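The structure follows.
With one protein chain removed, the remaining protein chains of the complex are shown where they sit.
Right, chain A next:
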Amino acid sequence: MELVCPAGTPAALRAAVEAGAHSIYCGFADETNARNFPGLNFSPKELAEGVAFAHKHGAHVLVAINTFPRAGDETLWHRNIAAAEAAGADAVILADMGLLAHAAKHHPNLRRHLSVQAAAANADVINFYAREFGVKRVVLPRVLTVAEIAAINKETPDVETEVFVFGGLCVMAEGRCSLSSYATGQSPNMNGVCSPAAQVEYVEEGDQLAARLGDFTIHRVGKDQPAPYPTLCKGCFTSGDQVGHIFEDAVSLNAQDILPQLAKAGVTALKIEGRQRSRSYVAQVVRSFRAAVDALAAGQPMPQGALAALSEGQATTTGAYAKTWR
């Protein structure tokens, strides 16, 4: 299986390639991609250099242009698709229907992948995207079980599937969530950010520490406890007489143990989340997953436990891949 790894900086791209990534995904340093964080991402020149480096090492580069263009400002998104092609990128990852139509018409030879932000969750809609926009691969939303993924692959012979296997975990269908903009005014779809750091505040309250996002308290922990980042859907809330993590605990995704099932389900590519992560983190995760993928291909047992340290003491989950998660 192909290992698709994140790069938020040129240094992380090189580190991921050297650690054994088959493909790298990255974005331009603006609001056209879903990890529009300060100090992150690529200029067109950096992208071209990154592509050259990756190609020299036999790796591919996929460019995420996966936010939804603002009405009247579509030019920025169009320019970035052209820049990705000019840089020699192997594919663009798109979510917006208008952009897909634009890319199919004006850049017919640039391979198109469907972003997870399009939340294409069944075989009929995946085949529809392939028919209408020539999409060659779809990144599946994190709402599907392994059995459902296997069923999709049987019915979409002309489209590859890519699934998330490690890192941050969206618990909502991606690209269809405006929780962040409800609390802060900024959303993944419009601005490429979720629960933006600029609106996070940690407030000491006696022996407790409250984490706030916009005007809302997302969780509260003892001052000596680790305070997780206040991502809205991992927050602690009350409902009736219940207090707790109503949507999801502070967990991240780790599907390393089910790689054999994903392979059997016909998945083409495994995606690691984390373009905002450091290059040493990326290199470590990539090495570990590359070892697992290679072991799987050779029919050897999965290497155990290598990633525990990288989940930062946090609990991990296989998310929607297991039916009981729902």
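Everything that follows uses one rule, which is that a contact is a pair of C-beta atoms (placed from the backbone, for glycine too) under 8 Å apart; a residue touches a chain by one contact, two chains touch by 3 or more; residues count from 1.
Rule of thumb we're sticking to: contacts and distances are computed from a predicted model.
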item: Record-based protein name (UniProt) of the chain missing from this complex, from "Transport permease protein", "Transporter substrate-binding domain-containing protein", "Protein FixA" or "Ubiquinone biosynthesis protein UbiV"; value: "Ubiquinone biosynthesis protein UbiV"
item: Among A:Ala34, A:Ala48 or A:Ala183, residue touching the chain not depicted; value: A:Ala183
item: Hidden-chain contact residue, picked from the options A:Met1, A:Ala29, A:Leu62 or A:Leu99; value: A:Leu99
item: Given A:Tyr25, A:Phe42, A:Phe68 or A:Phe164, the one touching the chain that is not displayed; value: A:Phe68
item: Among A:Val146, A:Met172, A:Leu253 or A:Ile272, the residue in touch with the chain that has been omitted; value: A:Met172
item: Residue among A:His60, A:His219, A:Lys234 or A:Lys271 touching the omitted chain; value: A:His219
item: Contacts of chain A with the absent chain, listed as residue ranges; value: 68-74, 95-99, 101-102, 118-125, 127-129, 142-144, 148, 151, 171-173, 175-179, 181-185, 187, 189-190, 210, 214-220, 233, 236-240, 242-243, 246-248, 320, 323-326
